[in-house]
Structure formats: structure tokens, C-alpha cells
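I have a structure I would like to understand better, so I am pasting it below and will then ask my questions one at a time.
The complex appears here minus one protein chain, its other protein chains still in place.
Presenting chain A:
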């Protein structure tokens, strides 16, 4: 900033010198001589110290990792792998056991179902039989009553039929009496009715 302010000063002749000066001082403040004029990374006088120090640190870090940290890490990994594999093994066993138990339970259920089915069938058969027997008895009694009723009906009808003949002969006798004024005998009327029939 001061370098840019310089040209404003009236003494034009001294200005470039002043600019040179400030430039030189800032360069010096940066700590090293810019031999290559470019990047500070090319100040080769600092290379050796950095390289030796880095190689030293690298070797130390390498041995720390190779001897201490990597084996520790590896041990944890192995431990974890073994833990996981044992856990998986156990889980697999338990699973197999559970599968066996499930199989047994299934078989039991199957058996129970078959037994209950058989019981149900037997009960059904027994009930059906009983029902059939009861139905047969009922049917028999009903049939007997029907037969009884039928005979009663037949007797009634026969009686009625014989009454009909008597009524017809009486009626015929009454009609003949009214028409002829002379009552036929019962036998005559009955014979006539029988003959008309």
C-alpha cells in the first residue's frame, strides 16, 4: 500500500528507489532470499532439513504402526470375527433346535387332529345310528297306528255301507208306499235295491 502511495509524492525521481526499497524489505521480511524468484517451495536450502526430518518421522510412524497399532487393530478385528462366528454358530444351533421343536409340535398337532377327527367320526356314527334306530321305532309305531286307523276307517265305512243299503231299502219302501199306497215288505225292498245296485 505504501508502495502504491509513493508516486503521489512530488519528487518523481526518488520514487522508484523508494519502491525498490519497500519491495526489498518485504522480501527480507519473508525470511529467505528468492533465488529462483518464484515459489517459496523452491528455496532449496530448506529442503535437506525437511527431508531428513520427514524420513525420520516416517520411519518412526511406520514402526509404530507395524509393531503396535496394526497388530492391536488386527486383534480387535479377529476377536470380533470370532465373536460373530460363535454367535452365528450358537444362533444356528438354537435355530435348528427350534426347528426340531416346531417339527415335533407340528407332529403332535397332526396326531391330535387325527385323533379328534376319529372321535368326531365315531360320535357322528353313533349319533346317526341312534337317530336311525329311534326313527325306525317311531316309524313302526306310526305305521301301526296308521294301520289301526285304516282298519277303523274300513269298519266304519263297511258299517256305513250296510246302513246305506238299509236306508235305500227304507227309502225305496217309502217311495213305493207313497206311489202305490201299499207298503212292500222289507225283503222285497232289499231285493229290489240289491238288484238296482
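Side notes on the structure shown:
We take it that a residue touches a chain if its C-beta (ideal position, glycine included) is under 8 Å from a C-beta of that chain, and two chains touch if they have at least 3 such contacts; residues count from 1.
Going forward, contacts and distances are computed from a predicted model.
As stated in its UniProt record, the chain not included in the shown complex is "ATP synthase subunit a", which appears among "ABC transporter permease", "Anaerobic dimethyl sulfoxide reductase chain B (EC)", "ATP synthase subunit a" or "Putative CoA-transferase subunit beta".
Shown as candidates are A:83, A:116 or A:166; the residue that touches the absent chain is A:83. In the full complex, chain A touches the hidden chain at residues 30-32, 39-51, 53-55, 57-58, 60-62, 64-66, 68-70, 72-73, 75-77, 79-80, 83.
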